[in-house]
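Entry: chain A
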Amino acid sequence: MLLIVWMFHVSYSAYIRNAVAADNALEIRVRGARWNWSYQYPDGTPESGDALYLPVNKPVKMVMSSSDVLHDYFVPAFRLKKDVVPGMYSQIAFTPNRLGEAQVFCAEYCGAGAGPTAGGHFSMLSKIKIVTEAEYEEHLKKIKDIPAELKDKENGTALWGEQLYKGKGCTTCHSVDGSAATGPTFKGVWGRTETLTTGEQIKVDENYVRESILRPQAKIVKTFENGNMPPFVFTEKQVDAIIAYLKTTK
Partner candidate 1 sequence: MATVATPGLGGKTEAHDPHESYLAEKGLKSWLFTLDHKRIGIMYLIGVLAAFLLGGILALLVRLELFTAGRTIMTAEQYNKVFSMHGIVMVFLFIIPAVPGALGNIFLPIQLGTKDVAFPRLNLTSFYVWVLGAVFGLYTMIHGGVDTGWTFYTPYSSKFTNTSVIPMLTAAFILGFSSILTGVNFIATVHTMRAPGMSWKRLPLFIWALYATSIIQVLATPVLAITLFLLIFERAFGLGIFDPSMGGDPVLFQHFFWFYSHPAVYIMIVPGMGVISEIICTFSRRAPFGYFFIAMSSLGLALLGFLVWGHHMFVAGMSEYSTMVFSALTFLVGIPSGVKVFNWVTTLYKGSISLKSPMLYALGFIFLFTIGGLTGLFLAMLAVDVHLHDTYFVVAHFHYVMVGGTVIAFVGGLHYWWPKFTGKMYNEGMARAAFALVFIGFNVTFLSQFVLGSRGMPRRYYDYLPEFQSLHQVSTIGSWILGLGFLVMLVMFIQSLQQGKDAPRNPWGSAALEWQTPTPIPFHNFVDQPVITRGPYDYHLATEAELDEGYAPGERPADADD
Partner candidate 2 sequence: MSSEAATADATTEVPEGHDDHGHDEHGHNDHAHPSYLAHHFDTPQQQFDAAKVGMWAFLVQELLFFSGIFVAYGIFRSWYPEMFSAAAHQLDRPIGAGNTIVLLVSSLTAALAVREAQLGRKAGTSRYLLLTILCALIFLGVKSYEYNHKFQAGLLPGHFYHPHLHHLVEGSPALPENAHIFYSIYFMATGIHAIHILVGIGVLTWIWRRNERGDFSKEYYAGVDIAALYWHLVDLVWIYLFPLLYLID
């Protein structure tokens, strides 16, 4: 009995430490959507779902939300886990104290897409990279803009767009080879005339692409009603890059 009381006390104290954040914590927004994670740094800069960079020894608070079903942000290396629930914000707090990399899983079942290449609950992975303060600042600066190695290339913007297409999880639902998936294929998408669920016809142009990324539910192409694409967070430059890329997927 005493053993039980002791076990309860120890575990509850540890639990509370992860629920309460320090005042000066770095606030990271985490968004779960089938089937990828996306992040936003305190200054609003969006990060691709592949990896989140965090400075070492700085308290972090994660504010998490879901744009479709239940997910769960699970970092085994930190012994941390929290459900990400649509319609509410959940929080976790921690302080990374060692440089390195930590694997992130989704731990609340969220289904799978159709077809062999489609993603699913099992592929909703990400990483947390713990770096030094200086590396963190540098990384922040870098992701706001086109990657240095593409900067001087002739079609650099489109190449950046392709990187974003692959890195943000767009591949889960949109193919570039014309094969069917949860969302319309990007093959020959530019300038195509699509019929919307309302029956209205629309030509795919800069404005339609921009709106579809930032407010996906506004105009849905017929037969893709059940796609439920979540809204994505991109900077203006990134949206431009995606547009440039879509012009090349013929």
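Keep in mind how these were chosen: all candidates are chains of the complex that A comes from, given by their letters.
Points worth noting:
Keep in mind that, in the parts below, contacts are C-beta pairs under 8 Å (C-beta built on N, C-alpha and C of every residue); 3 or more make two chains touch, one makes a residue touch a chain; residues count from 1.
Everything quoted here is computed from the prediction, not taken from an experiment.
This complex places chain A in touch with one candidate out of 1 or 2, and it is 1. The residues of chain A lying in touch with candidate 1 in their complex are 1, 4, 7-8, 10-16, 18-19, 34, 68-70, 72, 74, 76-77, 79-83, 85-88, 90, 103, 105-116, 118, 120-123, 226, 228.
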